[in-house]
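Shown here: the complex without one of its protein chains, the others still in place.
Right, subunit A next:
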Amino acid sequence: MSNHEQHETAHRPVQRKEMSRRQFLSYTLGGTTAFMMGGAVLPMVRFAVDPLLVKKEGGDFVKVVEESKITAEPQEFKFKIHQVDGWYESDPELVAWISKGEDNKIFALSPVCKHLGCTIFWNTKGHNEYDCPCHDARYSKDGKNLAVANSPLDEYEVEVKDGFVYLGPIVPNTRS
């Protein structure tokens, strides 16, 4: 062993520009390993992140109620949408509070409280406001946040066609 070391120190290193054999081998081995690992791992990573890359589908409009039934007083209407959740398809029931505004335009509010996601109701406390049962958040008829919550109620996109009200995807509030 000591003999070997002596030899090493006695030997003057040759100055060459080429890559050393050790370097070449470690690059080749490293490259091959990386290629094989990549080949195995990349499909799995792409598989896992697929939900991020799937194109979001714009929701369809659903017929909810006759236009003539909408009043200035908000009313609760239920309607079903078709929902595809991976391998599970269902028709969950959604709720909208639909009313006519002072501009005589029909608008539909989502009942999901913007504070922490409970379900709000119209006028449960007799103030002509939307009230949330969980933390007493309050909203005006247009969905404007009056207390507790820090943003207005979301709206459904509304389409009126042939005397019927159709509701579409949820959008941020446009009225307050």
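Heads up, the rule we're going with is that a residue touches a chain if its C-beta (ideal position, glycine included) is under 8 Å from a C-beta of that chain, and two chains touch if they have at least 3 such contacts; residues count from 1.
The definition used in the following text is that contacts and distances are computed from a predicted model.
*Asks:* Of the candidate names "Monovalent cation/H+ antiporter subunit A", "Hydrogenase", "Transport permease protein" or "Menaquinol:cytochrome c reductase cytochrome b subunit", which one corresponds to the UniProt protein name of the undepicted chain?
*Replies:* Options "Monovalent cation/H+ antiporter subunit A", "Hydrogenase", "Transport permease protein" or "Menaquinol:cytochrome c reductase cytochrome b subunit" considered; the missing chain's recorded name is "Menaquinol:cytochrome c reductase cytochrome b subunit".
*Asks:* Looking beyond the chains shown, say which of A:R46, A:K105 or A:K161 touches the absent one.
*Replies:* A:R46
*Asks:* Over the whole complex, note the residues of subunit A touching the chain we left out.
*Replies:* 40-41, 43-44, 46-48, 50, 53, 86-88
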